[in-house]
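All protein chains but one are shown at their positions in the complex.
Labels run A and B following the written order; every chain starts at residue 1.
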Amino acid sequence: MQWLNIILQGVLIGGLYAMFAAGLSLIFGVMRLVNIAHGDLIVLAAYISLMVTQSVGIDPLTSLLIVVPAMALLGYALQHGLLNRTLGDDLLPPLLVTFGLSIIIQNGLLEFFTADSRRLQAGSIEIETFRLAQGLFVGALPLIQFAVAILVIAGLQVVFYRTALGRAFRATSDDQSVAQLMGLDTRHVFAMAMALSLAVIAIAGVFLAIRTNFDPAIGPARLIFGFEAVIIGGLGNMWGTLAGGIILGVSQAIGAQIDPGWQLLAGHIVFLAILAVRPQGLFPRISG
Amino acid sequence: MSRVEHATRSSRIGVVVVAASLIVLALAPFWGDRQTLRLLAEMLTFVALASLWNLLAGYAGLVSVGQQAFVGLGGYLLFALAMLLDVHPVAAILIAGPIGALVAIPVAALMFRLRGAYFAIGTWVIAEVFRLLASQISALGGGSGISLPASVVIAMAPTRQAREFEIYWLALALTVAILGAIVALLRSRHGLALTAIRDNELTAQSNGIDVWRIKFIVYVLTAFGTAMIGALIFLQKLRISPDTAFSVNDWTAFVIFITVIGGIGKIEGPIIGTIIFFVLRQTLADLGSLYLLVMGAVAIVVMLWAPKGLWGVISERLGWQALPLHRRLVTGKETGGKL
Partner (left out) sequence: MPETPLLEVKAIDAFYGDFQALFDVSLSIAPRQVVAVIGANGAGKSTLLKSIAGLMHPHRGEILFEGRPTAGAPAFDALRRGIALVPEGRRLFPSLTVEENLLIGGQSGRPGPWTLARVYELFPVLAERRNLPAPSLSGGQQQMAAIGRALMANPGLLLCDEISLGLAPIVVRDIYARLPQIMAEGLSLIIVEQDIAQALRASNHVYCLQEGRIALQGSANQLSRESISAAYFGV
């Protein structure tokens, strides 16, 4: 029963990892850009939520109403003003510019907020638990966060496959010049994709901040978890990414149970094993 | 009758300048004080690391943000060999190279399954794995790290001054050897292939160049050099820990910024970049973490508006090369036009 609890915890945190991954793979799908600053933007969202909750006095989940639009706007501006200039055939510029961005965000946060560990307080909901079965408990917050992750992924699928914006995403990703011939302003399309990605990042960041302590340096690890979830799950498939996140979360949970120092290592090893044995991922839809 | 020539007028001057600088540098222990020697040694190791990263990213098109894996590996190999197996520290540095290369082989086999930016993040994961594994080795200090015991330090040389001279000359020799190897590689037939890959990978491939085999070789060779430099770095520091050994900031961020600002895809770039980096470091020293922020911003600006870096701008405007690396076809009459 203890193992069942552990696996359940792993599954639930897998939802958070899937949210990390969703924003990453959305951008890659639309414009073949991998945002190295992705994890640091998650942390930025956490800090924005911290500022909002402290100054306005609302709880973190309500702060989403402010943080999500703020981050979406930031994403639009970032893509339109900076990252659109890096797109092209050469892979060096987007990689190096987003790497520079990552360093800038980390150190900017460090200057502004210091390296102190922070946490967002969500109130009484943090300690509520449900009993699923004899000896099997699940916290209200992890459950809500998992449900939100599923909603986010389902929402992204709806946007991609049932809206005009999603059509624009897919068309631009297929053939940029013909998309322009059809009247699509590709700069705007890319900026909307980044805005959407940052909106997802905002949600993930707030839930992360409620769940664990955070400081300016934890960004890269979140990028890595998101990336591992994408690769394990397979490119081009959002639900595969959810599966990837769950597998990662469960591996980490099992590893932690064996030895606390092995938590992260277990996840990396599973990732490398899948890379070795099935590099296209478990549920791929497109090739990288 | 035509033949390929490497030199131009500016590169002939460049060779003289380089030779003169090497003599001055070799004599540094006699004209410089202790602080200067340490600074020069640090600069030399960064020139070496940046040149190796430049070879990997600028020529072979493999952008790694995980080279700290091999820096840390070299460092830990030094400590392991010297402390646990009684190997002389200098010998340990030399052994770290081949071991680093051996480790790089399965790593490359795994990493080459990823492309582009995903390859980059993958190399970061590898570095993280190395860091986590290192924290598990209690014989080498586990998570908090360990210092080099006095017995090992004395084994290098009896006095502190002698040790510092020795480490400095090691840094100089290693850096010159690595740069020399890179230049030799680039002047060879493989180097021509690498330059073709740098200029246009798809075309290179369709011209029959086995792109992936060359990338594999370059990755392994780069690991070889990086591990040796890593061993040297931690010999100088006398103390190692997982966080310092595998630090992304120290061994990757700085290296990338140096190469980008100096000029990717050109040999002279990392040298120029290192000089600029250290000048900036001296002038911005009081700013703390703002320093990294400024570096990041400068790197972004350079990447967007001067993607060939400072040396790229200079060499295009003035047509200079510091080292005889370009290939010119020379016929009976001078035809010019470099390849």
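By definition in this document, a contact is a pair of C-beta atoms (placed from the backbone, for glycine too) under 8 Å apart; a residue touches a chain by one contact, two chains touch by 3 or more.
It should be emphasised that the depicted structure is a prediction, and the values quoted were computed from it without experimental measurement.
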Practice task
Please provide the labels of all shown chains that the missing chain touches.
Solution key: A
Handout entry: Residue of A:Ala171, A:Ala221 or A:Leu282 in touch with the missing chain, whole complex considered
Key = A:Ala171
Handout entry: Contacts of subunit A with the absent chain, listed as residue ranges
Key = 164, 167-168, 170-171, 173-175, 177-186
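In this text, only the chains that are shown with their structure count from here on.
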Problem - Gap in Å, rounded to a whole number, between the CA centres of subunit B and subunit A - result: 33
Problem - Sites on subunit A touched by subunit B in the complex - result: 32-34, 36, 82, 85-86, 91-97, 99-104, 106-108, 110-111, 220-221, 223-224, 227-228, 231, 261, 264-265, 268-269, 271-272, 275-276, 279, 288
Exercise for the section: Spell out the residues on subunit B that touch subunit A in their complex, using ranges where they run on. Expected result: 57, 61, 63, 65, 110, 113-118, 120-122, 124-125, 128-129, 132-133, 135-136, 143, 248-249, 253, 256-257, 260, 264, 288-290, 292-293, 295-297, 299-300, 303-304, 307
